[in-house]
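Subset of chains shown; positions unchanged.
A, B and C label the chains in the order they appear, each numbered from 1.
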Amino acid sequence: MTGRIKEETTGITHLGNQGTKYQMDYNPSVLETFVNKHQENDYFVKFNCPEFTSLCPITGQPDFASIAISYVPNVRMVESKSLKLYLFSFRNHGDFHEDCINIIMKDLIALMEPKYIEVWGRFTPRGGISIDPYCNYGQAATKWEEIAFKRLAYHDLNTNKTDII
Amino acid sequence: MTGRIKEETTGITHLGNQGTKYQMDYNPSVLETFVNKHQENDYFVKFNCPEFTSLCPITGQPDFASIAISYVPNVRMVESKSLKLYLFSFRNHGDFHEDCINIIMKDLIALMEPKYIEVWGRFTPRGGISIDPYCNYGQAATKWEEIAFKRLAYHDLNTNKTDII
Amino acid sequence: MTGRIKEETTGITHLGNQGTKYQMDYNPSVLETFVNKHQENDYFVKFNCPEFTSLCPITGQPDFASIAISYVPNVRMVESKSLKLYLFSFRNHGDFHEDCINIIMKDLIALMEPKYIEVWGRFTPRGGISIDPYCNYGQAATKWEEIAFKRLAYHDLNTNKTDII
């Protein structure tokens, strides 16, 4: 075994690139992929993204969230630096919390056609209330379609946030 | 994609409104909704509301709780600032803990007709004992009716509060 | 809606009563109930009781525990101040940890005939070992009988206490 070689990273242009341009407007075209070398067995990959920020579409006030993205790869896998650039592109974009989370999932489905994916956002409180949207998806006509519903059905079971401060 | 536009926020009067009037008496009519733009897939939205306070119906003593509300939207979704005003309207209202939690759930069912909803309150201790009521609901004749029972059946499994101090 | 009125609290004598007499001997007769106003839907009520103390039946040494009681109400619900007085009545009573927890559950079943109930005690360590008994019950010939067994079967799954200090 010698590790992933150059030919196996074709199409990756952001990682290790000095001239990275940070997107300031919503831009899904910045996303890039590489090939899954372990397609014979299903497995999970999770991204923890605690530095998400967008704008409120009505007041213009900045919002902040921590977003977790988990998926079971199919043939293509999203490269993490391109994912970072994509998430940063929401920085000056206005939308509701519930909409942002659904949009992120749909863009990643279009990009990778994963077997399974879920996106969970935990936004910071405003006026004493915080909002945590969660959506998921399993490829139709596969066992992951049923798993997606089960994971939704048992989502956040027994987690009760209680601190005021 | 350009984010939620003005036409998609029709009916929202509290968010971004300078003249907000804080309700001091129980008032479910303050609740407002907006349309769900992702009705093709089921997903969860959770509100963490740690600043709930009401009065004891017998002694008049103020009670405090942290309330978590999770639901799967149908066509309409509750707007978060109106939810805050609604919860604040319990401030000078007297009722038992178990009753408050059931009432909140019933008001939100009437408002949104969600596919699924659950409400969990964790009240502060009085005399060395604290009370945590939990209720939930799934739309009849849908798969969410069964999920509601399963989530109730496995509610708070294995969570044991142990601190005296 | 106006909150729970006087007629709906009939039978409650301890709550808000100045002349409360703290029981110093095991006394289940101190328990009181009120009527469940939400019988049309099943829900959970949990009591967190971290101030339990009894005596060792062999050495006479005081024992301390935190006890969690969760139940699904039927027609009658236990009033929390009377529950506090009942638990305090173990203060000078001697019994094994495992026995105390079973007795508490049986007394509450006799009082309320709940659909489901569970009692979990976490006692403080003696000589480097601590004991946590857990028992539960579901009304025979209802779906809660099966749920009781499932909750027992998955009790405390994957919780490993490890601190020496």
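As a convention for this text, a residue touches a chain if its C-beta (ideal position, glycine included) is under 8 Å from a C-beta of that chain, and two chains touch if they have at least 3 such contacts.
Since this is a predicted model, take the numbers as computed values, not measurements.
**Q** If 3 of the identical subunits are displayed, how many subunits does the entire complex have according to this structure file?
**A** All together, the file's complex is an assembly of 10 copies.
Everything that follows uses one rule, which is that only the chains that are shown with their structure count from here on.
**Q** Once you've mapped the touching chain pairs, tell me: line, ring, star, complete or other?
**A** Shape of the chain contacts: a line, open at both ends.
**Q** Rounded to a multiple of 5, how large is the rotation, in degrees, that superposes the C-alpha trace of chain A on chain C?
**A** 145
**Q** Just curious, how far off is chain B from chain A if you go by their C-alpha centres, in Å?
**A** 27
**Q** Where the CA atoms of chain A average out and where those of chain C average out, how many Å apart are those spots?
**A** 44
**Q** Could you check chain B for residues that touch two or more other chains and list them?
**A** 154-157
**Q** Inside the complex, what are the residues of chain B that reach chain C?
**A** That would be residues 26, 56-59, 93-96, 98-99, 101-103, 125-137, 149, 152-158, 160-164 of chain B.
**Q** Show me the residue ranges of chain B that touch chain A in the complex, using the header's touch definition.
**A** Within the complex, chain B touches chain A at residues 1, 3-5, 9, 12, 15-16, 34, 36-38, 41-51, 66, 68, 70, 72-73, 77, 80-81, 83-84, 120, 122, 143, 147, 150-151, 154-157, 159.
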